[in-house]
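All protein chains of the complex are present and in place, except for one that has been dropped.
As written, the chains take the letters A and B, and residue 1 is the first residue of each chain.
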Amino acid sequence: MGLKILTEHINVPGINTLETYRKMGGYRSVEKALKTMTPDEVVEEVKKSGLRGRGGAGFPTGMKWSFLAKPEGKPRYLVCNADESEPGTFKDRVLMEKIPHALIEGMITSSYALGARTSYIYIRGELMFVLRILEKAIAECYAAGLLGENILGSGYSLDLHVHPGGGAYICGEETALLESLEGKRGNPRNKPPFPAVWGLYGCPTVVNNVESIASVPWIVNNTGEEYAKIGVGRSTGTKLISASGHINNPGVYEIELGLPVEEFLFSDEYCGGIWKGRKFKAIVAGGSSVPILPGELFLKTAEGTPRVMTYESLSEGGFVSGTMLGSGGFIVMDDTTCIVRNTWNFSRFYHHESCGQCSPCREGTGWMEKILHRIEHGHGHMHDIDLLVNVSKQIEGNTICPLGDAAAWPVASAVRHFRHEFEWHVKHPEKATAPGAVYSGAEDLAFA
Amino acid sequence: MAKITFDGIEVEVPDGTSILNAARKIGGNVVPPAMCYYTPLKGSGGKCRACLVKVTAGSAKDPRPMPKLVASCVTPVQDGMVVENTLSPQVMEARKGVVEMLLINHPLDCPVCDQAGECDLQNFSYAHGTSGTRFEEERRTFERKDIGPLIQLHMNRCILCYRCVYTADQITDKRVHGVLGRGDAAEIGTYIENAIDNDFSGNVIDVCPVGALTDKTFRFKNRVWFTKPVDAHRDCPKCAGKVVLWMRGSDVLRVTGRKNEYGELVDFICNECRFEKKEVADWTIDGPRHIPRASVISANHYELPVINPQVIADLPESTTKELQIIPRPF
Partner (left out) sequence: MEGTQTQNEVQFSEKAMAEIRRYISHYPEDRKKSAILPILHIAQAEFGGWVSPQVQDKVAEILDIQPIEVYEVSSFYTMFNLKPVGKHVLEVCRTGPCMLRGADHLIEHLENRLGCHVGENSADGMFTLKTVECLAACGMGPMLQIREKYYENLDPQKMDQLLDDLRKE
């Protein structure tokens, strides 16, 4: 059993109520920070902790905080990104649903550190039932003097509101989220300026993921140095992993960074191995946007080093033979999975979710989906396979926001690692389009 | 002030200037193309990605290169910045890709499109595109929408530059059209049946880089390269009244605002000037419109400065008449 920072009390009955949450030690960080620390000292602890943004990009949270501009006469905002929509990722939802106060405590402490007087939790609209849970918890906090004017007599005041989205993956991109919070279409902004300077309503703003913010109370309570001791190297602390797909125990697991991936995937404490006694074929390890890897390249790097659950280990080998930890969304595929179908499915997702603002993404995501749809349904040509990769290259790096990259990587990596499956679909459409048909090896490629 | 090096040329511009505008200060062939950025419209730019450039040094203070290509129209210069445009194969490749993306769903209806001959997308694809297509899918089409008696909307041709939306937002008092839907299904529209109609609505035609918004009063009247553009003005109580008349013989076929060399309106004009003043007598003619030589509009009437006046003087009168050369005072 590894150390649990976020989910230690997740199964305690009534942990969703303020009373129980406080009984389990909740809101100590608010007391400590507001009464005994300056805001800068809180920022310093978070910096020391090495905590990295848990939304997917892995940017150091403390550094992001220290970039926040502090001009006179302008309010500053903390906005929590609870727009969890990355396929394969459902950790924030589970955390908020079960322990809403973990996020709220983090919001109060973090808002204090950043000097925000009004903070927002932007939650995806589909999670309206979680919004209700959060609003109830917030009301409890107002009643207990943990929110509102003069929190716990410290002189610090904070209003915290929950804001529902309307159904758009793109609003997980921080500037699209801010546009959406301002009541507009979720079109990402051109950067610079970054939100730290020009964010919500043109004011300096920090946008942080749910899990990042929920990690702050522990850091404040136990110091950043202690947090940095957990994990390996630059991957400090614990991480929530959403595990889904063809495994025995799908669910959300809190792990200490540095856990061997093999243990995570196969031990009964976590995923419990591949379901139905089947073989491990492939995995998308960081939410749908990251490159797909064949099972063997996931367990061990190309050099044969066993991988561990850290940002660095999973990306070893770059895009040639590595992937990314991303948001920690593990989508596991067994040997009955058709990679072409899976790639088409993800491609359809990005096509559906492109905001349509910039041309490479608007046009390119649809184009890739159409090509993949053709290949999957037996109407592909050999040259389509290279075309796919080429189109993905035309999108990658050339768009306003990272959705373009997120759409390009799954396609490029699927062709890189599973090219033979695409070729099989082109060469033997009658076989490949049969219900449940899966490429089973090189012999399938030979001409009959 | 900030000094930057753009394609090997040094230029000094005020702080906060965009890379694109710094390049425009140099002028000529190094200037990146822009399909959505429009100087008079606040907030425009960054969308089409035609103007992507490579920043090989961020600034004197921090000379690291920027990791991705950046949209030059919305990225401000920093002192000591080094930028590559035509010198960078990566930029040229990306630009080719942008042309392709803009064209895959664009109809091949130039032969019947009123914008042909003065279309930014035509020019862009001529300069940076390839002759073939790799797109085998069915093109995206939209239902035809009527947005009133003066302006024709062809959504199939739209590249979603948002210029017309910014125009309605910034120079009219009540916007009734906008971008609806999302992704590649996003479209310009009014949602409910509504006419775009106010004193300055016609400017959306001028700012449109393609044939998505065209002048209904000019529809199918003529090809622009057969018309003869002349600058003209009138005393207008609503706008500056400085326009271009697009004439054939003595008929005024179309009135538009005057644009600078980057296709940007110098003044927005009112609908009265644009749609109602179609007689030569309504206007004071200022002289021929300068049209770049490369433009197809110049094809039938080169300007005098490029020709030795003596050559013209030597031409028979029938020829000068046919070429519609306006004698110029020297």
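Annotations for the structure displayed:
As a convention for this text, contacts are C-beta pairs under 8 Å (C-beta built on N, C-alpha and C of every residue); 3 or more make two chains touch, one makes a residue touch a chain.
Treat the numbers as computed from the prediction; the structure is a model and nothing was measured.
Across the complete structure, the visible chains that the omitted chain touches are A, B. Within the whole complex, the absent chain has one touching residue among A:58, A:245, A:258 or A:286, and that is A:245. Listed residues B:47, B:95, B:182 or B:228: the one in touch with the omitted chain is B:182. From the options A:54, A:76, A:163 or A:428, the residue with contact to the unseen chain in the full assembly is A:163. From the options A:352, A:379 or A:393, the residue with contact to the unseen chain in the full assembly is A:352. Interface residues of chain A facing the missing partner chain: 84-90, 92-93, 120, 124-129, 132, 159, 161, 163-169, 180-186, 201, 242-246, 250-252, 284, 288, 329, 331, 333, 337, 341-342, 345-346, 349, 352-353, 355.
Those residues of chain B that touch the chain absent from the view are 174-182, 190-192.
Everything below uses one rule, namely that only the chains that are shown with their structure count from here on.
The geometric centre of chain A is 41 Å away from that of chain B, both derived from CA atoms. The residues of chain A lying in touch with chain B in their complex are 168, 185, 190, 192, 351-360, 362-367, 370-371, 374, 387, 393-394, 397-400. Considering their complex, residues 45-49, 52, 68-69, 71, 74-76, 94, 97-98, 100-102, 104-105, 134-135, 137, 140, 159-160, 179, 181-186 of chain B touch chain A.
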